[in-house]
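Dropping a structure here in structure tokens format, bear with me for questions.
Apart from one protein chain that is not included, each protein chain of the complex appears where it belongs.
A, B and C label the chains in the order they appear, each numbered from 1.
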């Protein structure tokens, strides 16, 4: 359960809203999209001061101890504002993974700096396939005395270009394990990838006998990775829900104020009915994201299937809403200057970041007993 | 190539149109749907006199020697009129199969009576799976001297209840073969099946040591079955094309004359845009059916893939048009008295009669080299 | 009477004791909402004992209780499986009459409705007035102390057994369509009324056509002021929506159908199609539509409970329409050639085909999907209406039908 009361959370989200309104305007999103870093360290500091970077980190390690419900609500605002930041990597993936492991010294060493925003961390798991599946891990770890050495290639690693710490999932002789790696370590080559979503930053990382520190885990490590992935999927669903509502609102407003043939175009059934269908998508998206968060926070047995449902329902809804939004705007949304395509790019990225909708539909059927 | 000139064909189709207008009105279709036979012998006679029953039968055996193009055009009219008849069984499946075999005595014995309409024949292939695949044939044939004996069950056999001759595809020791069976033979039990499309008639047939005559075939018999199926699929596509255009026309006319809110409902974009999308479906359906027919008639290498394309494109188009037609009509099409559901029932039957759209999409990909 | 001052405990005790004395469960309650009530004698007792409408005033069979205390009574009745309580929330007919009937008529009809002594039906839709309900052409012409009614109604349930029909009829043809309609309780058992069953595409007849020829209705039976029937209708429709909910029926074959979120998985398994990856994707998607709609409704209820109005409520019918059509499509696909059949010997096919047809009950009935999208676009999203060509026209000049 969350260490944050519902009342605190409301206040917290309100403060975040104001921060994002001030520091993540469309102009800022466009400016940061063009920078190599892809985020604003000052805004990162402000997010840290507010407590967003430490949201899901235990209070014992300087965080807020927020649960999935808090995370989902925060990400709704992040998604609506198209925030450019390494939140998903350093405030969600890395701390979620660390907290799912059993290495208290590593937690004590790393979590406080992640909570305070002083350090940025990310997680490297996927191979060239981009699949978040145990069998797709292609980095090999070999013991060198008490130390370890990693060799292989990680692909699609988010925000590695600004990371101070890498958590690398690799195949050890006794199975998958998590390793802490210094991005500046010898033998590590980082290649930035050009992303279609210009607010995102990704890299391929090549490991050639890179020395690494193995982190302790008292259960099969992939279970810890899955625990991390559950939180990441809920965060993504929240981002998709917030983005969906934002885009729908922007689109509906435009159709009220754009006049053609002497009428607001929103008065034409063709446009009106698209909006009505999108409202079902966007409300379903919000319901799915929040339900998954509640299930995970309350430890319900339904959590796994609720997370799968949110994974594909929210990805498909955000994609459909951003795509239809451009059609509803018409020519003006075909211009670079209009924000519609910024959301479309984010939606297309979110739809593949942690696996495809087809993948999660298949997992959903399995969870339904199929 | 067809023995019928394009000019003759035009005249022929015009005559058929007039016959169907006079003898296959909606009232007649409803009346015959309620009879056990499900067709009108007098209309059958008239179709025979016109030459429809012998359309694809060689002139040498008293037919018209029409090709796939002629067949497809004729079936467009049949589909538009929702004709209740055993055409598909006795004028298409049975003669197509006989002509694909190499048993001249059987042809001479059977084809003239089929051409003249004096006898009705049908083909039994599918087992309980309903699949038109060699592996799904479940009837076993064993030699008894020069004679043969059939045991097993055929399912979904069209118009067997009125058939004078059964052509049964069964597994002989040397592979699949075709057998001629008398429906009144000892050991044969016929069970009529209640069909959702009340203009259709189907039966299960149980064979218990039923004596049968094996028909000669100089190539693997399944190739002959596939040749028959190619013609049957083109006939079905023609029926779907004719039905699609008929239903769309009926629907568009209604939306021009139904007034709500002081306007013809066809002036509302919601209705108008559905009609526009259905026009693409119905024109694509017609193009696919006619293209497949031309490919087969001209012996083009493209024929197999063109037939697969028609099989799923036409089935899906007819299903979508008949389903959307009811929505466009509104409440009046929710009544039994309105013809919309008669076409919907036919469309749903056609979509499963010779295999599903998914089956033919998969086959299409294989034919494209996938 | 001082029941208001009763404590919750005392109230609970009183109603429980009363039920123990009076309620003798018998044959299953068949209450179809239209037919005469199967427990009429008991219902009369309930009304006289003031359990039927506890929030209503004393002089109207009530106890002027808070809805909170009324709930206690309903709970007690529910626990005993006894009918008749909570009619102040659920009785469409009585609430409409209570709100709008003339004093004279109210006195006789309200108790009769509460006691289930009269059967009712709805005389709203007409062949020429479906989506555009205000385009009704059934006329009611004043003659002395009564009105003479002529016209045709359609999609009427229970017309054959009804004692009264709630009727909207046109009483002024020279004003715009909404402004010339009046609302009546029309006596159904009279020569001028002929009821014909209406056969649906599902080959059932749950509805009727009602042909009205010089039927008579007393002026006392008019609800609300003359030519204000549209307003009365709106409150009646609101009740109906809040009470009756989604009327779509499930499978009718009688064969057991798997329940719950894995129902489609089970049907796919039964059909031997669960190993088909294409089918699995569709099973997931259609199941998702159902679950998402449930989650939406739950969220809407929660928001309403917190006093926030929710946009989601109005989405349910449109969402349900897609669910019903998609589930029927998938059920048919699962059966393949099997879906060619129907009837009791082929229950899965019977269900798949029935559900494919009956899905239109929801996508057309009670406002087509297209009308629903207008409502969502305009009332929820605030998009402007289309130009209404007939808005300011005298109805006799409007083309309809």
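The rule is simple: a residue touches a chain if its C-beta (ideal position, glycine included) is under 8 Å from a C-beta of that chain, and two chains touch if they have at least 3 such contacts.
Note that the structure is predicted; figures quoted are calculated from it, not measured.
The chain omitted from view is touched by exactly one of A:197, A:239 or A:277, namely A:197.
When the whole complex is considered, the residue among A:222, A:268, A:318 or A:360 that touches the unshown chain is A:268. Among B:61, B:107, B:201 or B:290, only B:290 touches the chain that is left out of the view.
When the whole complex is considered, the residue among C:117, C:172 or C:276 that touches the unshown chain is C:276.
Residue-level contact of chain B with the missing chain is found at 252, 255-256, 263-264, 266-269, 271-273, 275-277, 279-280, 283-284, 286-288, 290-291, 305, 309, 312-313, 358, 361-362, 364-365, 368-370.
Although one chain is not shown, part of chain A still touches it, namely residues 126, 129-131, 155-156, 193-197, 200, 202, 258-263, 265, 268, 270-271, 326-327, 330-338, 340-341, 344, 348-349, 352-353, 356, 358. Along chain C, the points of touch with the absent chain fall at residues 276-278, 281, 386-387, 389.
Note that only the chains that are shown with their structure count from here on.
Taking each chain's centre as the mean of its C-alpha atoms, chain B lies 44 Å from chain C.
One finds 54 Å separating the Cα centroids of chain A and chain B. Looking at chain C, residues 370, 373, 386 sit in touch with two or more other chains. Across the assembly, chain B contributes residues 268, 270 that each touch 2 or more other chains.
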